[in-house]
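One structure is given here, and the rest of the page talks about it.
The other protein chains are all here in position, but one chain of the complex has been omitted.
Now for chain A:
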C-alpha cells in the first residue's frame, strides 16, 4: 500500500521537476531560438543579460528530472534513454554549445558571431530534440524484458517531428513573452510582434498534436473521449481556449507581465493534457509507474530530501530572480 502511494507521489515529483524545467529553461532556450531575429549586437547583449544570472539554475531542473527518474523509476530510465539515444545525445550536445556561449561570447570581440551562432544552433537543436523525445515517448517504445528492444532510429516518425517543431514554437513564444516582460522600447515592440506570431503558431501546434495523439493508441482515444472520462478531460480544452483569449487580450493591451505568465499557463495546460494521456504509464502502453518504481526504501529515502529541500530551493531561486528583477537596461552593458 505504501509502495503504491510512493509511486504516485514520485510520478508527481518527476512530472513537477520536468515541468519546472520546461517553464524555466523553456524561455531561455526560446531566447536562443529567437536570436537570429534580433541581429543587433546591442539587442543581443540585452537578451543575454536578461537570463545570464539564472540559466544555470534553470538547467539544474533537467538534471533533477533525469537523476530523479533514474533513482525513482530506474526501469523507465533504463528503457527510455537507449530508446531516445539520438535525440538525447543531440540535446546534450546542443546544451553544450548554448551553455558555453553565455560566457564565451563576452570573451571575444572578433569572433563574437561564432558564439551567437552556437547559442542559436544549440538552443534550437536541444529544443527540437526535447520535443522529438516527447513525441517518441508518447508513441511508445519497443520493450523486451527489462530492456529497450528497438533500433536506434525508431524515434523518427512524422508525429515525433510534429512534437519537435511544436516545442520549438512553444519555447519561442515563452522567449518572446519573456522579452516583453524584461525589455523596453523597440526591442519590446518587436517581442510583442513575435509573441503574436508564435501564439498563433502555438495554437496551431496544440491543435495538431491534440488531433494526432488519439490516433497513436486506442487507449489515448478512450482516455479522452470515453464516458465518464470526458467529464474530467473536457475542461482542459475549455481552459486552453480561455487562456488564449486572455493572452490575446494582454498582448492587445500591451501588458508587461501577463503575456509571459499566460503563456506559461498555456504550457501547464498542454502538460496536464500529456499527463492525462500517459497516466499511469511511464513508458506508454508498456511500463506503469508501479512496475518501474524503485523499492520503497529508495523512494522514501529521497522523499525526505525532496520534501525538505525543494521548498528551500524554490525559495532561494525566487530570491535570485528577485535580485535581478525588472527591465534589463541596454546601456548597462560594458562589454
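The criterion applied here is as follows: a residue touches a chain if its C-beta (ideal position, glycine included) is under 8 Å from a C-beta of that chain, and two chains touch if they have at least 3 such contacts; residues count from 1.
Here is the rule we use: contacts and distances are computed from a predicted model.
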Record-based protein name (UniProt) of the chain missing from this complex, from "Protocatechuate 3,4-dioxygenase, beta subunit", "Cytochrome ubiquinol oxidase subunit I", "Biopolymer transporter ExbD" or "Ni,Fe-hydrogenase III large subunit/Ni,Fe-hydrogenase III component G": "Cytochrome ubiquinol oxidase subunit I"
Residue in contact with the excluded chain [from A:23, A:37 or A:93]: A:93
Touching residue (missing chain; options A:79, A:216, A:243 or A:278): A:79
Residue of A:42, A:147 or A:193 in touch with the missing chain, whole complex considered: A:147
Residues from chain A at the interface with the omitted partner, ascending: 45, 48-49, 52-54, 56-57, 59-60, 62-64, 66-72, 74-75, 77-82, 84-86, 88-89, 92-93, 95-97, 99-100, 102-104, 106-108, 118, 146-149, 151-152, 294-295, 297-298, 301-302, 305-306, 309-310, 313, 316-317, 319-320, 323-324, 332-335
